[in-house]
Structures are given as C-alpha cells and as structure tokens.
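Missing here: one protein chain of the complex. Every other protein chain is in place.
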Amino acid sequence: MENHLRDQPVTPRTDNEKQALVNRLKRIEGQVRGIQKMVEEDRYCVDILVQISAINAALKKAGFSVAERHTKHCVSHAVKSGEGDAAIEELMDVMKQFSK
Amino acid sequence: MENHLRDQPVTPRTDNEKQALVNRLKRIEGQVRGIQKMVEEDRYCVDILVQISAINAALKKAGFSVAERHTKHCVSHAVKSGEGDAAIEELMDVMKQFSK
Amino acid sequence: MENHLRDQPVTPRTDNEKQALVNRLKRIEGQVRGIQKMVEEDRYCVDILVQISAINAALKKAGFSVAERHTKHCVSHAVKSGEGDAAIEELMDVMKQFSK
Partner (left out) sequence: MENHLRDQPVTPRTDNEKQALVNRLKRIEGQVRGIQKMVEEDRYCVDILVQISAINAALKKAGFSVAERHTKHCVSHAVKSGEGDAAIEELMDVMKQFSK
C-alpha cells in the first residue's frame, strides 16, 4: 500500500516551498550544534533542557507543516481518486508516532 | 533563584560523559541534515514525517538523560543543603515544557 | 468557517460506532474514579502517575479514532466539494493541540 501511495502523481514542492523547509531545518541543525557547545562549555543542565525543548517544538512545527501540505496534496488527491481511506490511515499512523 | 542554583558547586560532567552526550547530539545533527536532503530530493512526505518523529524521540531520550543526571547531582545537592524545593520546582517547570 | 464546516452534511455515526466510543469513554471515566480512590487510600505517588499515564494514552487512542473517522468522512467530503483546505487546516489545528 505504501509503495502505491508513494507512487501517486503528486504536486511536487515548488522551489520556494523546498527552500523554506530546508532553511527551517538548517536553523534546527544550528540549534543542535548550539547544544553541543553548551555541553562542552559545562553549561547549566536546565538551560540545556530548555534548548532541547525549543528544538522539539521547532521540529514539531516543521512536521505539522509537512503533514498539512501532505494532506492538502497527496491525501486529497487520493480522496478524489476514491483511495482516500488507505492514505488517511497512513497519515494517522504517522501522526500517532509524531504526537508521542 | 535560578542564578543561585546555577552557581551551586556541582559535579561537573566527566570528559567521558560529555563526549557521550556530544556524540549523541552529533548523530541527531546528522539526522536533521538527512531530512534536508530528503526534502531536496522530493522524497515522500510520510517518510520525512517518520524521520522527524525519530529525531524527536532521540532528542527526548537525550533530554531525559540530562534531566536524570541533573536530578542525581544538582537537585540532590540542593536537597541535602536544605534548598531542595526551589531546585525541584525549577526541574518540574522544565519537564513541563519538555513533555509538550 | 468553523460553523460552515459544522453544518456540512456528514455521515452521522452509526449506533454501533457511538456505543463503541461511549463504552471506551466510560472505561476512561472508571479509570479516573480509580485514581480518586488511590489518592484517598494514600497509595504510592508513582503508582498514581502510572495510572494517569495510562489514562492519557487511552484518551489519545480515543482521540485518534475520532480524528480518523472525521478525516474519512467530514474532511473527505469537504475535499470532494472543493473545500478541502479549510477542513484540513481545522484538522491540523486540533491535532497540534492534541499532540501536546
């Protein structure tokens, strides 16, 4: 089933959409590097935990924007082709993992 | 209060502990870069979401190991010095953010 | 917008679906009453926390089953009527709250 959904013709991300998401991920990558530096400099544990929480929040935000686009494009396409249920179950499964 | 707790003499992380945590964060950094590549290569949204969930789980695990060490050292030290309540409230505040 | 979506003709839950969800919620209600008893009987805090985690997990599971049905019916209906985007944004907003 998954391979099937993966092979659906979907609206590819535009260059602008891609760039926005990559930039967001680059900022998150920078935040992870920032924590490494905090550890090396023996910074206070609670400050490190606050930073880790901030990265988790940023990743969730990025994930929700991917999920929203996926639902508006791939899932909607599947719904219109009469194959919505499989796409929706796949979406819900990944949202369950994601909301842990 | 926080500055006060930050200035408590604590057991600094050993070089081994630091290296283990930095290595864990470097792996997470690599995972974030991996997602950038997936976006650039137009990979399937659900696969990207699975990867983002995996990073969130890895960050939570790293955070819990920081929180456990913090409680065993800084918070326990504060408890023994009769200043446990402030340290425990600070810990709970950061755990609340963290568990979102 | 929300009122609009609320007024869409949707497939109402069958009596069986309703009963299954109500039974699930009744079990959760019983679990919450069980914790009250644990508190009154001075049970160990960690055991109480384990029970609270179990209820949270049961509520999330119930919520995901509601969300899946909502997406398969209301959201899919909106997609087919060319009004998918508003329904999907509403779904994502509630999933964000839900995944906290």
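Just so it is clear, A, B and C label the chains in written order, and each chain counts residues from 1 on its own.
One rule holds in what follows: contacts are C-beta pairs under 8 Å (C-beta built on N, C-alpha and C of every residue); 3 or more make two chains touch, one makes a residue touch a chain.
Everything quoted here is computed from the prediction, not taken from an experiment.
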Visible chains that the absent chain touches, using the contact criterion stated earlier: B, C
Residue ranges of chain C at the interface with the undisplayed chain: 2, 5-6, 12-13, 18, 21-22, 25-26, 28-29, 32-33, 35-36, 39-40, 42, 44-50, 52-53, 55-57, 59-60, 62-63, 66-67, 69-70, 74, 90-91, 94, 97-98, 100
Sites on chain B contacted by the missing partner chain, in the whole complex: 60, 64, 67-68, 71-72, 75-76, 79-80, 84-85, 88-89, 91-92, 95-96, 98-99
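The rule is simple: only the chains that are shown with their structure count from here on.
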Superposition rotation for chain B onto chain C, Cα-based, multiple of 5°: 180
Chain centre separation in whole Å, for chain C relative to chain B (CA means): 30
Centre distance in Å when chain A and chain B are each reduced to the mean of their C-alpha atoms: 20
Two or more partner chains touched - positions in chain C: none
